[in-house]
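Let me begin by handing over the structure; questions about it come next.
Only a single protein chain was left out; the remaining protein chains are all shown in position.
Now for chain A:
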Amino acid sequence: MGSLVLMIIGLGMFALGFLVYSKYLSRRVFKLSDDFKSPAHELYDGVDYVPTNKFILWGHHFTSVAGAAPIVGPAIAVIWGWLPAFLWVTVGTVFFAGMHDFGALWASVRNKGLSIGALSARYIGKRGANLFLVVIFLLMLMVIAAFAVVIKNLLISTPAAVIPTWGAIGVALLVGLAVYRLRWPLVPVTIVGVVALYALIVLGNAVPVVIPESFLGMSPATFWIIVLFVYGAMASLLPVWVLLQPRDYINGVQLFVGLILLFGSVLTGVLFAANKPDIVAPAFNTNLPDGTPSLVPLLFVTIACGAISGFHGMVSSGTSSKQLDKEKDSRFVGYFGAVGEGMLSLGTILAVIGGFKTAADWQSVYKAFGEGGVEAFVQGGGALMENGLGLPASLSATVLATMAVLFAATTMDTGMRLLRFVVQEIGQTVGTKITKFPATLVVVAVGIGLTFSQGLGGEGGLRIWPLFGTTNQLMASLTLSIIAVMLIRKRRNPLPALIPLTIVFVLSFWAAISQLLDFTKPGQADWLLFSLDVIIIVASVWVAIEAVLAMRRAKLAPPEPDDEDAKIVAVREEL
(Lines give C-alpha, C1' and ligand atoms only; values in the text may rest on other atoms or scores of the structure.)
Protein backbone atom coordinates (compact mmCIF):
# COMPACT_ATOMS: atom_id res chain seq x y z
CA MET A 1 0.00 0.00 0.00
CA GLY A 2 2.83 2.35 0.94
CA SER A 3 4.23 2.23 -2.60
CA LEU A 4 0.93 3.31 -4.12
CA VAL A 5 0.52 6.17 -1.64
CA LEU A 6 4.06 7.33 -2.37
CA MET A 7 3.42 7.04 -6.09
CA ILE A 8 0.20 9.06 -5.87
CA ILE A 9 1.80 11.76 -3.70
CA GLY A 10 4.78 11.97 -6.05
CA LEU A 11 2.73 12.11 -9.24
CA GLY A 12 0.34 14.56 -7.55
CA MET A 13 3.22 16.90 -6.71
CA PHE A 14 4.49 16.73 -10.28
CA ALA A 15 0.98 17.46 -11.58
CA LEU A 16 0.60 20.44 -9.23
CA GLY A 17 4.04 21.67 -10.19
CA PHE A 18 3.13 21.57 -13.85
CA LEU A 19 -0.38 22.95 -13.50
CA VAL A 20 0.28 25.65 -10.91
CA TYR A 21 3.97 26.57 -10.55
CA SER A 22 4.90 26.37 -14.22
CA LYS A 23 1.80 28.44 -15.04
CA TYR A 24 3.00 31.09 -12.60
CA LEU A 25 6.47 31.01 -14.18
CA SER A 26 5.13 31.28 -17.71
CA ARG A 27 2.71 34.12 -16.95
CA ARG A 28 4.49 36.24 -14.35
CA VAL A 29 8.19 35.47 -14.59
CA PHE A 30 8.96 34.56 -18.18
CA LYS A 31 5.84 36.30 -19.59
CA LEU A 32 5.59 33.93 -22.52
CA SER A 33 3.86 35.31 -25.55
CA ASP A 34 2.73 33.74 -28.79
CA ASP A 35 3.42 37.05 -30.53
CA PHE A 36 7.15 36.46 -30.05
CA LYS A 37 8.61 34.91 -33.19
CA SER A 38 10.57 31.87 -32.07
CA PRO A 39 14.03 31.19 -33.58
CA ALA A 40 12.59 28.15 -35.40
CA HIS A 41 10.50 30.54 -37.51
CA GLU A 42 12.80 33.54 -37.57
CA LEU A 43 15.92 31.61 -38.56
CA TYR A 44 14.23 28.67 -40.31
CA ASP A 45 16.82 26.75 -42.33
CA GLY A 46 15.34 23.25 -42.49
CA VAL A 47 18.45 21.95 -40.71
CA ASP A 48 18.81 23.20 -37.13
CA TYR A 49 15.91 25.60 -36.98
CA VAL A 50 12.71 23.68 -37.69
CA PRO A 51 9.35 24.37 -35.98
CA THR A 52 8.24 21.09 -34.43
CA ASN A 53 5.00 19.86 -32.87
CA LYS A 54 5.27 20.27 -29.10
CA PHE A 55 4.48 16.65 -28.26
CA ILE A 56 7.19 15.36 -30.59
CA LEU A 57 9.64 17.96 -29.33
CA TRP A 58 8.84 16.89 -25.78
CA GLY A 59 9.59 13.28 -26.83
CA HIS A 60 12.96 14.32 -28.26
CA HIS A 61 13.80 16.46 -25.28
CA PHE A 62 12.80 13.84 -22.74
CA THR A 63 14.62 10.94 -24.42
CA SER A 64 17.76 13.07 -24.83
CA VAL A 65 17.92 14.02 -21.17
CA ALA A 66 16.87 10.64 -19.73
CA GLY A 67 19.96 8.47 -19.67
CA ALA A 68 21.10 6.11 -16.95
CA ALA A 69 21.65 8.89 -14.40
CA PRO A 70 18.04 9.18 -13.15
CA ILE A 71 18.26 5.45 -12.39
CA VAL A 72 21.79 5.32 -10.96
CA GLY A 73 21.47 8.39 -8.70
CA PRO A 74 18.27 7.57 -6.77
CA ALA A 75 19.16 3.86 -6.62
CA ILE A 76 22.35 4.77 -4.73
CA ALA A 77 20.84 7.61 -2.69
CA VAL A 78 18.11 5.59 -0.95
CA ILE A 79 20.88 4.29 1.30
CA TRP A 80 20.05 7.27 3.53
CA GLY A 81 16.42 6.07 3.61
CA TRP A 82 13.57 6.65 1.18
CA LEU A 83 12.25 9.94 2.55
CA PRO A 84 15.23 12.21 1.75
CA ALA A 85 15.52 10.76 -1.76
CA PHE A 86 11.77 11.05 -2.35
CA LEU A 87 11.64 14.65 -1.12
CA TRP A 88 14.65 15.75 -3.14
CA VAL A 89 13.30 14.12 -6.31
CA THR A 90 9.80 15.62 -5.99
CA VAL A 91 10.67 19.07 -4.61
CA GLY A 92 13.78 19.15 -6.79
CA THR A 93 11.81 18.41 -9.94
CA VAL A 94 9.07 20.94 -9.19
CA PHE A 95 11.11 23.92 -7.97
CA PHE A 96 14.63 23.23 -9.26
CA ALA A 97 14.72 21.12 -12.42
CA GLY A 98 11.44 22.40 -13.83
CA MET A 99 12.54 26.00 -13.39
CA HIS A 100 16.03 25.25 -14.68
CA ASP A 101 15.04 23.36 -17.85
CA PHE A 102 12.12 25.67 -18.64
CA GLY A 103 14.26 28.73 -17.94
CA ALA A 104 17.15 27.50 -20.09
CA LEU A 105 14.73 26.93 -22.95
CA TRP A 106 13.22 30.40 -22.52
CA ALA A 107 16.63 32.11 -22.22
CA SER A 108 17.82 30.42 -25.40
CA VAL A 109 14.60 31.11 -27.34
CA ARG A 110 14.82 34.81 -26.40
CA ASN A 111 18.41 34.83 -27.70
CA LYS A 112 18.05 33.34 -31.18
CA GLY A 113 18.50 29.77 -29.96
CA LEU A 114 22.04 30.32 -28.65
CA SER A 115 23.52 27.58 -26.47
CA ILE A 116 24.25 28.03 -22.76
CA GLY A 117 27.97 28.40 -23.53
CA ALA A 118 27.32 31.31 -25.89
CA LEU A 119 24.77 32.80 -23.48
CA SER A 120 27.29 32.72 -20.64
CA ALA A 121 29.69 34.65 -22.87
CA ARG A 122 26.96 37.23 -23.47
CA TYR A 123 25.57 37.63 -19.97
CA ILE A 124 28.42 36.68 -17.67
CA GLY A 125 31.55 37.26 -19.76
CA LYS A 126 34.05 35.48 -22.02
CA ARG A 127 35.77 33.79 -19.07
CA GLY A 128 32.51 32.03 -18.27
CA ALA A 129 32.49 30.57 -21.76
CA ASN A 130 36.05 29.22 -21.41
CA LEU A 131 35.12 27.61 -18.13
CA PHE A 132 32.21 26.00 -19.88
CA LEU A 133 34.55 24.12 -22.26
CA VAL A 134 36.61 22.79 -19.33
CA VAL A 135 33.47 21.63 -17.52
CA ILE A 136 31.97 19.96 -20.59
CA PHE A 137 35.21 18.04 -21.28
CA LEU A 138 35.33 16.74 -17.70
CA LEU A 139 31.64 15.89 -17.73
CA MET A 140 31.87 13.83 -20.92
CA LEU A 141 34.97 12.02 -19.71
CA MET A 142 33.22 11.11 -16.48
CA VAL A 143 30.16 9.92 -18.34
CA ILE A 144 32.01 7.47 -20.57
CA ALA A 145 34.17 6.08 -17.78
CA ALA A 146 31.36 5.75 -15.23
CA PHE A 147 28.86 4.29 -17.66
CA ALA A 148 31.34 1.69 -18.88
CA VAL A 149 31.53 0.48 -15.27
CA VAL A 150 27.75 0.64 -14.73
CA ILE A 151 27.14 -1.50 -17.83
CA LYS A 152 29.95 -3.91 -16.92
CA ASN A 153 28.47 -4.42 -13.43
CA LEU A 154 25.04 -5.11 -14.88
CA LEU A 155 26.35 -7.56 -17.47
CA ILE A 156 28.12 -9.47 -14.69
CA SER A 157 25.32 -9.32 -12.09
CA THR A 158 22.54 -10.07 -14.61
CA PRO A 159 23.99 -12.54 -17.16
CA ALA A 160 20.52 -12.79 -18.72
CA ALA A 161 20.93 -9.22 -20.00
CA VAL A 162 23.97 -10.10 -22.15
CA ILE A 163 22.06 -11.44 -25.18
CA PRO A 164 19.44 -8.63 -25.32
CA THR A 165 22.10 -5.95 -24.78
CA TRP A 166 24.23 -7.00 -27.73
CA GLY A 167 21.21 -8.27 -29.68
CA ALA A 168 19.71 -4.76 -29.48
CA ILE A 169 22.60 -3.62 -31.68
CA GLY A 170 21.52 -6.18 -34.29
CA VAL A 171 17.90 -5.02 -34.03
CA ALA A 172 19.00 -1.39 -34.48
CA LEU A 173 21.14 -2.29 -37.51
CA LEU A 174 18.15 -4.05 -39.10
CA VAL A 175 15.78 -1.17 -38.31
CA GLY A 176 18.22 1.28 -39.94
CA LEU A 177 18.51 -0.98 -42.96
CA ALA A 178 14.74 -1.44 -43.28
CA VAL A 179 14.00 2.28 -43.06
CA TYR A 180 16.83 3.69 -45.19
CA ARG A 181 17.76 0.97 -47.66
CA LEU A 182 14.55 -1.00 -48.11
CA ARG A 183 12.29 2.04 -47.50
CA TRP A 184 9.80 0.10 -45.44
CA PRO A 185 7.12 2.10 -43.58
CA LEU A 186 8.10 3.07 -40.04
CA VAL A 187 5.10 1.86 -38.02
CA PRO A 188 5.43 -1.88 -38.81
CA VAL A 189 9.24 -1.63 -38.55
CA THR A 190 8.88 -0.12 -35.07
CA ILE A 191 6.47 -2.82 -33.96
CA VAL A 192 8.70 -5.60 -35.30
CA GLY A 193 11.80 -3.92 -33.76
CA VAL A 194 10.27 -3.62 -30.30
CA VAL A 195 8.82 -7.16 -30.43
CA ALA A 196 12.24 -8.48 -31.54
CA LEU A 197 13.89 -6.67 -28.63
CA TYR A 198 11.49 -8.22 -26.13
CA ALA A 199 11.93 -11.64 -27.80
CA LEU A 200 15.67 -11.23 -27.22
CA ILE A 201 14.96 -10.46 -23.56
CA VAL A 202 13.02 -13.73 -23.27
CA LEU A 203 15.85 -15.56 -25.05
CA GLY A 204 18.46 -13.92 -22.83
CA ASN A 205 16.52 -14.92 -19.77
CA ALA A 206 16.52 -18.55 -20.96
CA VAL A 207 20.21 -18.50 -21.94
CA PRO A 208 22.24 -16.40 -19.47
CA VAL A 209 25.82 -15.77 -20.61
CA VAL A 210 28.38 -15.98 -17.83
CA ILE A 211 31.97 -15.09 -18.69
CA PRO A 212 34.42 -17.51 -17.00
CA GLU A 213 36.67 -16.22 -14.20
CA SER A 214 39.58 -15.98 -16.58
CA PHE A 215 38.61 -15.24 -20.17
CA LEU A 216 41.35 -14.55 -22.77
CA GLY A 217 43.62 -13.93 -19.80
CA MET A 218 41.31 -11.27 -18.36
CA SER A 219 38.78 -11.10 -15.57
CA PRO A 220 35.15 -10.64 -16.71
CA ALA A 221 35.24 -7.03 -15.50
CA THR A 222 38.34 -6.16 -17.55
CA PHE A 223 36.97 -8.02 -20.55
CA TRP A 224 33.62 -6.20 -20.58
CA ILE A 225 35.17 -2.76 -20.10
CA ILE A 226 37.54 -3.29 -23.03
CA VAL A 227 34.73 -4.68 -25.21
CA LEU A 228 32.53 -1.69 -24.29
CA PHE A 229 35.19 0.83 -25.24
CA VAL A 230 35.89 -0.94 -28.54
CA TYR A 231 32.14 -0.98 -29.23
CA GLY A 232 31.77 2.70 -28.24
CA ALA A 233 34.63 3.67 -30.55
CA MET A 234 33.09 1.78 -33.46
CA ALA A 235 29.59 3.13 -32.79
CA SER A 236 30.88 6.68 -32.65
CA LEU A 237 32.70 6.27 -35.98
CA LEU A 238 29.90 4.62 -37.99
CA PRO A 239 27.54 6.82 -40.02
CA VAL A 240 24.65 7.78 -37.74
CA TRP A 241 21.91 6.14 -39.80
CA VAL A 242 23.53 2.72 -39.45
CA LEU A 243 23.44 2.33 -35.68
CA LEU A 244 23.05 5.47 -33.58
CA GLN A 245 19.82 6.81 -34.99
CA PRO A 246 17.75 3.58 -35.02
CA ARG A 247 19.15 2.66 -31.60
CA ASP A 248 18.23 5.97 -30.02
CA TYR A 249 14.80 5.61 -31.54
CA ILE A 250 14.16 2.06 -30.33
CA ASN A 251 15.48 3.12 -26.92
CA GLY A 252 13.09 6.05 -26.86
CA VAL A 253 10.15 3.74 -27.51
CA GLN A 254 11.53 1.33 -24.90
CA LEU A 255 11.71 4.14 -22.33
CA PHE A 256 7.98 4.80 -22.63
CA VAL A 257 7.17 1.06 -22.46
CA GLY A 258 9.44 0.68 -19.39
CA LEU A 259 7.84 3.61 -17.55
CA ILE A 260 4.34 2.27 -18.21
CA LEU A 261 5.40 -1.22 -17.01
CA LEU A 262 6.96 0.14 -13.82
CA PHE A 263 4.13 2.43 -12.70
CA GLY A 264 1.52 -0.03 -13.99
CA SER A 265 2.95 -2.82 -11.87
CA VAL A 266 2.85 -0.70 -8.69
CA LEU A 267 -0.79 0.11 -9.42
CA THR A 268 -1.92 -3.42 -10.33
CA GLY A 269 0.21 -4.88 -7.52
CA VAL A 270 -1.63 -2.86 -4.89
CA LEU A 271 -5.06 -3.26 -6.45
CA PHE A 272 -5.08 -6.89 -7.56
CA ALA A 273 -2.09 -8.93 -6.34
CA ALA A 274 -2.35 -11.27 -3.38
CA ASN A 275 0.89 -9.95 -1.82
CA LYS A 276 0.49 -6.21 -1.58
CA PRO A 277 3.89 -4.63 -2.19
CA ASP A 278 5.08 -2.66 0.81
CA ILE A 279 7.95 -0.37 1.55
CA VAL A 280 10.56 -2.33 3.46
CA ALA A 281 13.27 0.31 3.40
CA PRO A 282 13.44 2.70 6.37
CA ALA A 283 12.27 6.30 5.90
CA PHE A 284 15.54 7.40 7.48
CA ASN A 285 18.30 4.83 7.57
CA THR A 286 19.88 5.05 11.02
CA ASN A 287 21.96 1.93 10.47
CA LEU A 288 24.25 3.39 7.82
CA PRO A 289 27.09 1.15 6.62
CA ASP A 290 30.64 2.24 7.44
CA GLY A 291 32.11 4.74 5.04
CA THR A 292 28.77 6.23 4.01
CA PRO A 293 29.22 9.99 3.58
CA SER A 294 26.83 12.35 5.34
CA LEU A 295 23.40 12.94 3.80
CA VAL A 296 23.91 16.68 3.55
CA PRO A 297 25.41 17.59 1.10
CA LEU A 298 26.08 14.28 -0.69
CA LEU A 299 22.43 13.41 -1.33
CA PHE A 300 22.05 16.54 -3.44
CA VAL A 301 24.89 15.65 -5.76
CA THR A 302 24.20 11.90 -5.85
CA ILE A 303 20.74 12.51 -7.32
CA ALA A 304 21.49 15.00 -10.08
CA CYS A 305 19.35 13.97 -13.04
CA GLY A 306 15.84 13.51 -11.70
CA ALA A 307 16.18 16.49 -9.39
CA ILE A 308 18.31 19.09 -11.15
CA SER A 309 20.95 18.55 -13.79
CA GLY A 310 23.09 20.97 -15.75
CA PHE A 311 23.15 18.58 -18.67
CA HIS A 312 19.46 19.37 -19.30
CA GLY A 313 20.32 23.00 -19.89
CA MET A 314 22.69 21.91 -22.65
CA VAL A 315 19.92 19.96 -24.37
CA SER A 316 17.33 22.73 -23.81
CA SER A 317 19.54 25.39 -25.33
CA GLY A 318 21.36 23.16 -27.79
CA THR A 319 18.64 21.57 -29.87
CA SER A 320 15.18 21.99 -28.29
CA SER A 321 15.18 25.80 -28.37
CA LYS A 322 15.89 25.82 -32.10
CA GLN A 323 12.85 23.65 -32.81
CA LEU A 324 10.28 25.35 -30.61
CA ASP A 325 7.22 26.28 -32.65
CA LYS A 326 5.64 28.83 -30.27
CA GLU A 327 7.17 30.41 -27.20
CA LYS A 328 4.31 29.14 -25.04
CA ASP A 329 5.28 25.55 -25.94
CA SER A 330 8.43 25.97 -23.84
CA ARG A 331 6.36 25.40 -20.72
CA PHE A 332 5.29 21.96 -21.92
CA VAL A 333 8.62 20.95 -23.46
CA GLY A 334 10.93 22.36 -20.76
CA TYR A 335 8.95 21.96 -17.57
CA PHE A 336 7.14 18.77 -18.48
CA GLY A 337 10.44 17.32 -19.82
CA ALA A 338 11.85 17.73 -16.29
CA VAL A 339 8.68 16.14 -14.90
CA GLY A 340 9.21 13.13 -17.21
CA GLU A 341 12.67 12.62 -15.82
CA GLY A 342 11.37 13.11 -12.27
CA MET A 343 8.88 10.32 -12.98
CA LEU A 344 11.69 8.01 -14.05
CA SER A 345 13.51 8.77 -10.79
CA LEU A 346 10.34 8.26 -8.77
CA GLY A 347 9.84 4.89 -10.50
CA THR A 348 13.41 3.97 -9.56
CA ILE A 349 12.83 4.92 -5.91
CA LEU A 350 9.64 2.85 -5.79
CA ALA A 351 11.51 -0.11 -7.28
CA VAL A 352 14.44 0.01 -4.86
CA ILE A 353 12.40 0.49 -1.69
CA GLY A 354 9.29 -1.56 -2.40
CA GLY A 355 10.68 -4.49 -4.35
CA PHE A 356 12.30 -6.35 -1.44
CA LYS A 357 10.51 -8.82 0.81
CA THR A 358 12.02 -7.83 4.14
CA ALA A 359 14.06 -5.01 5.63
CA ALA A 360 16.94 -7.48 6.09
CA ASP A 361 16.91 -8.24 2.34
CA TRP A 362 17.10 -4.54 1.66
CA GLN A 363 19.96 -4.04 4.14
CA SER A 364 21.89 -6.92 2.57
CA VAL A 365 21.83 -5.15 -0.80
CA TYR A 366 22.67 -1.74 0.66
CA LYS A 367 25.62 -3.00 2.68
CA ALA A 368 28.02 -0.28 1.55
CA PHE A 369 27.76 3.15 -0.05
CA GLY A 370 27.53 2.84 -3.84
CA GLU A 371 26.71 -0.87 -3.58
CA GLY A 372 22.96 -0.72 -4.23
CA GLY A 373 22.91 1.20 -7.46
CA VAL A 374 21.40 -0.14 -10.64
CA GLU A 375 21.51 -3.76 -9.46
CA ALA A 376 19.09 -2.85 -6.67
CA PHE A 377 16.84 -1.19 -9.25
CA VAL A 378 16.90 -4.33 -11.39
CA GLN A 379 16.31 -6.67 -8.47
CA GLY A 380 13.65 -4.58 -6.69
CA GLY A 381 11.88 -3.49 -9.86
CA GLY A 382 11.88 -7.09 -11.09
CA ALA A 383 10.12 -8.26 -7.92
CA LEU A 384 7.64 -5.38 -8.21
CA MET A 385 6.80 -6.35 -11.79
CA GLU A 386 6.47 -10.00 -10.88
CA ASN A 387 3.98 -9.09 -8.20
CA GLY A 388 2.05 -6.55 -10.25
CA LEU A 389 2.05 -7.99 -13.74
CA GLY A 390 2.70 -11.65 -13.04
CA LEU A 391 5.89 -11.77 -15.10
CA PRO A 392 8.49 -14.16 -13.64
CA ALA A 393 10.93 -12.19 -11.42
CA SER A 394 13.98 -13.18 -13.46
CA LEU A 395 12.34 -12.09 -16.72
CA SER A 396 11.22 -8.77 -15.18
CA ALA A 397 14.74 -8.20 -13.90
CA THR A 398 16.12 -8.88 -17.38
CA VAL A 399 13.67 -6.34 -18.86
CA LEU A 400 14.85 -3.67 -16.42
CA ALA A 401 18.54 -4.59 -16.73
CA THR A 402 18.30 -4.35 -20.51
CA MET A 403 16.55 -1.01 -20.19
CA ALA A 404 19.28 0.34 -17.90
CA VAL A 405 22.10 -1.04 -20.06
CA LEU A 406 20.62 0.38 -23.24
CA PHE A 407 20.26 3.85 -21.71
CA ALA A 408 23.78 3.77 -20.35
CA ALA A 409 25.18 2.50 -23.66
CA THR A 410 23.42 5.21 -25.70
CA THR A 411 24.78 7.86 -23.37
CA MET A 412 28.23 6.29 -23.52
CA ASP A 413 28.56 6.22 -27.31
CA THR A 414 27.04 9.69 -27.70
CA GLY A 415 29.51 10.85 -25.04
CA MET A 416 32.39 9.33 -26.99
CA ARG A 417 31.26 11.04 -30.18
CA LEU A 418 30.99 14.41 -28.42
CA LEU A 419 34.33 13.97 -26.70
CA ARG A 420 35.86 13.21 -30.10
CA PHE A 421 34.55 16.54 -31.39
CA VAL A 422 36.02 18.29 -28.34
CA VAL A 423 39.43 16.66 -29.01
CA GLN A 424 39.24 17.73 -32.67
CA GLU A 425 38.32 21.26 -31.59
CA ILE A 426 41.25 21.39 -29.16
CA GLY A 427 43.45 20.23 -32.06
CA GLN A 428 42.16 23.13 -34.17
CA THR A 429 42.89 25.62 -31.40
CA VAL A 430 46.52 24.53 -31.18
CA GLY A 431 46.79 24.54 -34.97
CA THR A 432 46.83 20.83 -35.88
CA LYS A 433 44.14 19.01 -37.76
CA ILE A 434 43.19 15.80 -35.96
CA THR A 435 41.16 13.46 -38.14
CA LYS A 436 38.43 11.33 -36.61
CA PHE A 437 40.40 8.10 -36.17
CA PRO A 438 43.30 9.50 -34.09
CA ALA A 439 40.77 11.63 -32.17
CA THR A 440 38.73 8.52 -31.32
CA LEU A 441 41.94 6.78 -30.28
CA VAL A 442 42.72 9.62 -27.87
CA VAL A 443 39.18 9.40 -26.43
CA VAL A 444 39.42 5.62 -25.95
CA ALA A 445 42.91 5.88 -24.41
CA VAL A 446 41.89 8.60 -21.93
CA GLY A 447 38.60 6.82 -21.10
CA ILE A 448 40.21 3.41 -20.54
CA GLY A 449 43.07 5.03 -18.64
CA LEU A 450 40.65 6.70 -16.25
CA THR A 451 38.50 3.57 -15.83
CA PHE A 452 41.50 1.37 -15.03
CA SER A 453 43.30 4.03 -12.97
CA GLN A 454 42.28 2.38 -9.68
CA GLY A 455 42.66 -1.24 -10.76
CA LEU A 456 41.71 -3.64 -13.53
CA GLY A 457 38.17 -4.05 -12.17
CA GLY A 458 37.34 -0.55 -13.44
CA GLU A 459 37.06 0.98 -9.97
CA GLY A 460 38.31 4.31 -11.34
CA GLY A 461 35.18 4.70 -13.44
CA LEU A 462 32.56 4.70 -10.73
CA ARG A 463 34.58 6.39 -8.03
CA ILE A 464 34.38 9.60 -10.00
CA TRP A 465 30.57 9.37 -10.03
CA PRO A 466 30.17 11.74 -7.02
CA LEU A 467 32.30 14.22 -8.97
CA PHE A 468 29.87 13.89 -11.87
CA GLY A 469 27.13 15.17 -9.56
CA THR A 470 29.22 18.16 -8.45
CA THR A 471 30.29 19.10 -11.97
CA ASN A 472 26.78 18.68 -13.29
CA GLN A 473 25.30 20.83 -10.52
CA LEU A 474 27.94 23.46 -11.18
CA MET A 475 26.70 23.65 -14.74
CA ALA A 476 23.14 23.94 -13.46
CA SER A 477 24.20 26.91 -11.30
CA LEU A 478 25.80 28.52 -14.33
CA THR A 479 22.54 28.19 -16.28
CA LEU A 480 20.44 29.45 -13.37
CA SER A 481 22.72 32.46 -12.97
CA ILE A 482 22.21 33.36 -16.64
CA ILE A 483 18.43 33.16 -16.13
CA ALA A 484 18.73 35.28 -12.96
CA VAL A 485 20.79 37.95 -14.78
CA MET A 486 18.20 38.07 -17.56
CA LEU A 487 15.35 38.41 -15.06
CA ILE A 488 17.13 41.15 -13.10
CA ARG A 489 17.75 43.07 -16.32
CA LYS A 490 14.09 42.85 -17.17
CA ARG A 491 13.13 43.85 -13.60
CA ARG A 492 11.11 40.67 -13.08
CA ASN A 493 11.04 38.53 -9.96
CA PRO A 494 14.46 36.77 -9.94
CA LEU A 495 13.73 34.68 -6.83
CA PRO A 496 12.48 31.53 -8.66
CA ALA A 497 15.98 31.36 -10.17
CA LEU A 498 18.02 32.82 -7.31
CA ILE A 499 16.73 30.48 -4.57
CA PRO A 500 17.52 27.20 -6.40
CA LEU A 501 20.77 28.77 -7.63
CA THR A 502 21.94 29.54 -4.09
CA ILE A 503 20.90 26.16 -2.68
CA VAL A 504 22.42 24.12 -5.52
CA PHE A 505 25.61 26.15 -5.53
CA VAL A 506 26.15 25.99 -1.76
CA LEU A 507 25.43 22.24 -1.64
CA SER A 508 27.62 21.29 -4.59
CA PHE A 509 30.46 23.50 -3.35
CA TRP A 510 30.16 21.94 0.10
CA ALA A 511 30.15 18.46 -1.43
CA ALA A 512 33.23 19.25 -3.51
CA ILE A 513 35.12 20.48 -0.42
CA SER A 514 34.13 17.50 1.71
CA GLN A 515 35.16 15.14 -1.09
CA LEU A 516 38.46 17.00 -1.40
CA LEU A 517 39.21 16.26 2.26
CA ASP A 518 38.34 12.58 1.70
CA PHE A 519 40.73 12.31 -1.24
CA THR A 520 43.70 13.37 0.91
CA LYS A 521 43.07 10.95 3.79
CA PRO A 522 46.37 9.19 4.57
CA GLY A 523 46.39 5.60 3.35
CA GLN A 524 43.56 6.10 0.87
CA ALA A 525 44.69 9.25 -0.88
CA ASP A 526 43.54 9.57 -4.46
CA TRP A 527 45.50 12.21 -6.32
CA LEU A 528 43.70 11.88 -9.64
CA LEU A 529 40.34 12.64 -8.07
CA PHE A 530 41.98 15.28 -5.90
CA SER A 531 43.25 17.15 -8.97
CA LEU A 532 39.91 16.87 -10.78
CA ASP A 533 38.14 18.12 -7.67
CA VAL A 534 40.50 21.08 -7.36
CA ILE A 535 39.68 22.05 -10.95
CA ILE A 536 35.96 21.84 -10.15
CA ILE A 537 36.30 23.94 -6.98
CA VAL A 538 38.36 26.61 -8.73
CA ALA A 539 35.80 26.67 -11.53
CA SER A 540 32.87 27.03 -9.12
CA VAL A 541 34.46 29.94 -7.25
CA TRP A 542 35.17 31.54 -10.59
CA VAL A 543 31.58 31.10 -11.73
CA ALA A 544 30.23 32.45 -8.44
CA ILE A 545 32.32 35.63 -8.61
CA GLU A 546 31.54 36.22 -12.28
CA ALA A 547 27.83 35.60 -11.71
CA VAL A 548 27.59 37.97 -8.71
CA LEU A 549 29.41 40.68 -10.69
CA ALA A 550 27.09 40.14 -13.65
CA MET A 551 24.03 40.38 -11.41
CA ARG A 552 25.33 43.62 -9.86
CA ARG A 553 25.91 45.09 -13.30
CA ALA A 554 22.41 44.02 -14.33
CA LYS A 555 20.91 45.67 -11.26
CA LEU A 556 22.73 48.95 -11.83
CA ALA A 557 21.99 49.05 -15.56
CA PRO A 558 18.78 50.75 -16.70
CA PRO A 559 15.87 48.31 -16.96
CA GLU A 560 15.55 46.45 -20.21
CA PRO A 561 12.40 47.44 -22.12
CA ASP A 562 9.91 44.64 -22.77
CA ASP A 563 10.44 44.67 -26.52
CA GLU A 564 14.23 44.60 -26.19
CA ASP A 565 14.42 40.91 -27.14
CA ALA A 566 12.97 41.66 -30.54
CA LYS A 567 15.78 44.10 -31.24
CA ILE A 568 18.68 41.96 -30.08
CA VAL A 569 21.15 41.54 -32.89
CA ALA A 570 22.38 37.97 -33.30
CA VAL A 571 25.66 37.62 -31.50
CA ARG A 572 26.38 34.34 -33.26
CA GLU A 573 28.88 35.79 -35.78
CA GLU A 574 30.58 37.78 -33.09
CA LEU A 575 31.15 34.61 -31.06
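Quick notes on this structure:
The working rule: a residue touches a chain if its C-beta (ideal position, glycine included) is under 8 Å from a C-beta of that chain, and two chains touch if they have at least 3 such contacts; residues count from 1.
To be clear about the criterion, contacts and distances are computed from a predicted model.
Missing from the rendering is one chain, named in UniProt as "DNA helicase" (options: "AAT family amino acid transporter", "Glycolate oxidase", "Corrinoid iron sulfur protein subunit alpha" or "DNA helicase").
Contact with the chain not shown here comes from a single listed residue; of A:I9, A:L186, A:A283 or A:A445, that residue is A:L186. Within the full complex, the residue among A:V5, A:I56 or A:I260 touching the omitted chain is A:I56.
Across A:T319, A:Q363, A:S394 or A:S514, the residue that sits in touch with the chain not pictured is A:T319.
Contact between chain A and the absent chain runs through residues 46-48, 50, 52-53, 55-57, 59-60, 64, 179, 185-187, 190, 239-241, 244-246, 248-249, 252, 319, 323.
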